[in-house]
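Missing here is one protein chain; the remaining ones are kept as they sit in the complex.
Presenting subunit A:
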Amino acid sequence: MHPVIALVAQRFVLGLLLLFAASALIFAGTMILPGDVAQSILGQSATPEALENMRRELGLNEPALQRYFSWLFNALQGDLGTALTNGRDIAESISKRLGNTLFLAFWAALISVPLAIFLGLLAVRYKDRWPDKLISAVTLASISIPEFLIGYVLMFFISVRLGWFPSVAMVNDSMSILERLNAIALPVTVLTLVVLAHMMRMTRAAILNVMQSAYIETAELKGLSSFKVIYRHAFPNAIAPIVNVVMLNLAYLVVGVVVIEVVFVYPGMGQYLVDHVSKRDVPVVQACGLIFAAVYIGLNMLADIISILANPRLRHPK
């Protein structure tokens, strides 16, 4: 068997194991949360009998291990249970929310990843000159300011003062794709600003590291222009670290957008999670946690696999 297949398979299995462990952690974590679901559903005035009946109905009296495995097996079959607060099917509610979150993340990634890599290449090309310093300063500033602040500032200037884009990113099924894009313009901008710096700086550092190599001198002595040297000879050897940081940021775009979704009232996973945490709706919190963990682990696994595939020594053994 080709050694790369073995390595990739190994990463895949490790990813699954990790996801399994994460699911156990999520379940255990929600178990030790203070409060009682039955109590929070029935309210302070519930009688002990009513509480007991409620617990039995929800299966809360079963041993924890048994509840964990039945939850896990149901989740694997796509059944995430029903929300305690409104009795709706969680999978159904989440799928729409997740779709919205992925829509936002997709556009933010589509803009930020190429932009970050391009800016990184540009910073290397003009290392220690003003374009490099400008790029570094601006991206560093944008990552240092809290994202909700950037969000409100943009809202104030762009939507309130200039009136270019709506300040609230409400989307619904009846909107066309252009209307949706118009609605999410501001949150996408904020997300781009937040993830840009990290990816751009890593691209710059990874390529600068490669630029020390002897084969870069060979390329320069072939009379290639600086930009060709960078993207043809340095960039392919810097892919592994760049992909890793890109994937971390993509994961952040899905998992970490809670604040932005709340700021722009965007109907995504983050808001859904925040709503139900405040209502102590444990099954929803668990389901969201599981999905976030899956996204995180999946993207990082993808980064590992791309790094393996980017290594010619592994791809083409002797």
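Points worth noting:
Assume a contact is a pair of C-beta atoms (placed from the backbone, for glycine too) under 8 Å apart; a residue touches a chain by one contact, two chains touch by 3 or more; residues count from 1.
Just so we're on the same page, contacts and distances are computed from a predicted model.
According to its UniProt record, the chain left out of view corresponds to "Peptide/nickel transport system ATP-binding protein" among "Cbb3-type cytochrome c oxidase subunit", "Peptide/nickel transport system ATP-binding protein", "Monovalent cation/H+ antiporter subunit D family protein" or "STAS domain-containing protein". Checked against the hidden chain, the listed residues A:A183, A:A219 or A:V243 yield one contact partner: A:A219. In the full complex, the hidden chain is touched by subunit A at residues 213-215, 217-225, 228, 233, 236-237, 310, 312-313, 316, 318.
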